[in-house]
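One structure below.
The complex appears here without one of its protein chains, the remainder shown in place.
Which chain is which? They are A and B, in the order written, and residues in each are numbered from 1.
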Amino acid sequence: MGFIFKRVAQMVAVIIAATFLAFTAMSYLGDPLFNIVGFHASVDCDAVLAGEIEDVSGQGGTDVGDCEVVEAAREKYHLNDPLPIRYGRWVGDVVQGDLGVSFKNSMPVTTIIGNRVPKSIFLMVVAEIFALLIAVPAAIRAAYKANRVFDKSATVSSFGFISLPNFALGVILFYLFVVKWQIFPSRYEDDDFFSRLRSTVLPGMTLALPLAATYFRLLRTDLITTLQEDFVLMAKAKGLSDRWIMFRHVLRPSLFSLVTVFGLSTGGLIGGALVVEQIFVIPGVGRTFVEAVIRDDFPLVLGLVTIISSAFIAINFVVDIFYSVIDPRVSRET
Amino acid sequence: MSAPLVSVEDLHVSFLTEQGSVRAVDGVSFDLEPGKSIGIVGESGSGKSVTAKTLMNLLPSYAQVEGSMKFDGRDLREIARKKEKHFWGVEMTMIFQDPMTSLNPVKRIGEQIAESLRVHMNRSRSEAMTEAGELLEQVGIPEPAKRLRQYPHELSGGLRQRVVIAIALACGPRLLIADEPTTALDVTVQKHILDLLDDLRKERGMSMILITHDLEVVKGRTDEIMVMYGGRTMEEAPTSTLFESDGLHPYTEALNATIPKIDTPSHTRLVPIPGKPPEIIGKIIGCPFVQRCRYSTSECLTEMPSLVEQEEGHFCACHNPVGTPEGVNAREANQNAGYTPAGLDMKEFETFVRADTGGL
Partner (left out) sequence: MKLNLITTRRGFRDLSSQDEDSSKIDDKKREKRKIGFGFWVSIVWMILVILAALLAPILPISDPDQTGVGGRLDSPNWDNWFGTDTNGRDMFSRTIWGSRISLTVGFFAIVFGFAVGGPIGIVAGFFKGATDKLLSIIIFILFAFPGLVLALLIISLIGQTLAVVCLTVGIIGVAPIARLARAITISTAEREFVAAARILGSTNRRIMIREILPNVTIPMGALAFLGMALAIVGEGGLAFLGLSVEEGFSWGKMIVLGSASRTLQKAPWVSMFPIGIMFLTVMSLNYAGDRLRDFFDVREMGIGGG
């Protein structure tokens, strides 16, 4: 139990670090005022309001009146408080379930995210499933008859898929299946489960193919290594069939690299989703994130960062637990 | 003399590699009767493990096998070709040198034993587990119920090897092949395991092939001994008569002489067999042992000796076996010349001479 507690603590620590970083970065480097008030407060409004600067004409169109608006906005959004306090206040809000309100249209962040997240999650889950469905049987077949035709062609094509950037693959798939052969719809439809699935096939495959290539290579290598172990020889001496040996002796111990990469690949998948959502115009978290960042939509960005890093860390956590389940040698004290 | 259970005749096994054909086994022949045991003795590279694996159909695809192997009158190569599902592991089984790597580290002990029972003997899960527990008792493991649920890394080396034996015996085989079963174990444990194997064998009337590089292991244990060198059978004889008879193979004699005895004074130098091991690529001409043999004559350089029955049941592949007139003459001739026909300096055998008189 101590194991789990420790990991949860680690999780929380990393999330705090990530959000604090984002918070700080946005505060110093972005200008939230621009989005609220509509212009860049290039004039030193503190000085103006203190009466130190009289004539502000010709400086970006600001005057004392505008400075008062700026000051009011600052007060309203607590932008005058020191950083740690602002962060603390934000954390307090989050814990209560309030992620703030988008600068753009004053919609609650939680609502916006809640709207988009399911679509992105659906996409990523579908992608992972596709990837595993392709990679695992292929790796087994390739390892079993290593260096023969199937293995060689699979290895070469997996190499190709790794080298092709996901946006390029997306464009190619889009071109072939939507534009040229018109098999799949060009818009994202999710009236019911099946149309949603249909709309997710292409983007899912775009994410899945490079992922499958990586999974394939890793699993194949591990399988081949495991196949050289003595206990495989022993199993053969017991007269067990090749199929039995492969699925009940060799597969499980060979899954380690795959499981590790599975966890780590979530990061890449999220990044890939950003791109894929642009190509296939899916209203998911990725697109929202890109737009929000460009707009300096502070609360939205922060909310998204929180969600994304939490999800990511949670997945890695699950991977860790899964590890200790499949390998009894892994001590649970780590 | 009943019909032999195992009959191997002129077995040749080679591996196709990029450097050419590698001869691992180059002419092995022996018979084994039901209920008897034979010890196959040889140094590293002599081909003994490959012989065992060939019998068990465990060779990789680039191996080429020639010759005949029969089990209970049935051709083993046919059985392999037909991919019979319930032969290997049932009639014939094998155990290997390192028990740690022979067991699947992520599976429980009980499961690994029960596997054979479920696959071959149609037992249900629970039946198989019960039997597995009984097997653990038979191999002398205390607290079998607890052990069934443990993983291999939780057991000591000796216990693990017992588990391996239990696995091998699960389906009641008629032949057990043990490839260096004690080499990876502590010396004290070795004897226990060997004794265990003997007991089990006698209880079940099982035949056994015991493979080892250590002559001591088989002396006084197995019914027969077969000595291999350079992939060939050099000698095969009942253990009881092997060292008493004339017509002993020079290699066997050398092996015996180089064993450190418990009562030799300390600081006595270990005696190696002079010369180098043979090449295994390409065809060999003459006897593979000629490089290291003090009984060699020029014939040995060109003619491969065939396995000849010297005395009742004692086969030897040598032109000039120890104790025969040819042998005595050959050694004297070499002694006088100072060199063997292969170019080996007779002085290298000095320590041998001392060991010789010390008591063969």
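Throughout what follows, contacts are C-beta pairs under 8 Å (C-beta built on N, C-alpha and C of every residue); 3 or more make two chains touch, one makes a residue touch a chain.
Worth saying up front: this structure is predicted, and the values here are computed from it rather than measured.
Although one chain is not drawn, the whole complex shows that of A:120, A:200, A:254 or A:309 it is A:309 that touches it.
The set of subunit A residues touching the chain not shown comprises 14, 17-18, 22, 25-26, 29-30, 146, 159-160, 162-168, 171-172, 174-175, 179, 186, 211, 214-215, 224, 227-228, 230, 233, 257, 260-262, 264-265, 267-272, 274-275, 278-279, 289-290, 293-294, 296, 301, 305, 308-309, 312-313, 316.
In this section, only the chains that are shown with their structure count from here on.
Only residues 229-231, 233-241, 244, 249, 252-253, 326-329 of subunit A touch subunit B when the two sit together in their complex.
The touching residues of subunit B, counted against subunit A in their complex, run 56, 58, 85-90, 93-96, 98, 101-107, 115-116, 119-120, 151, 153, 164, 167-168.
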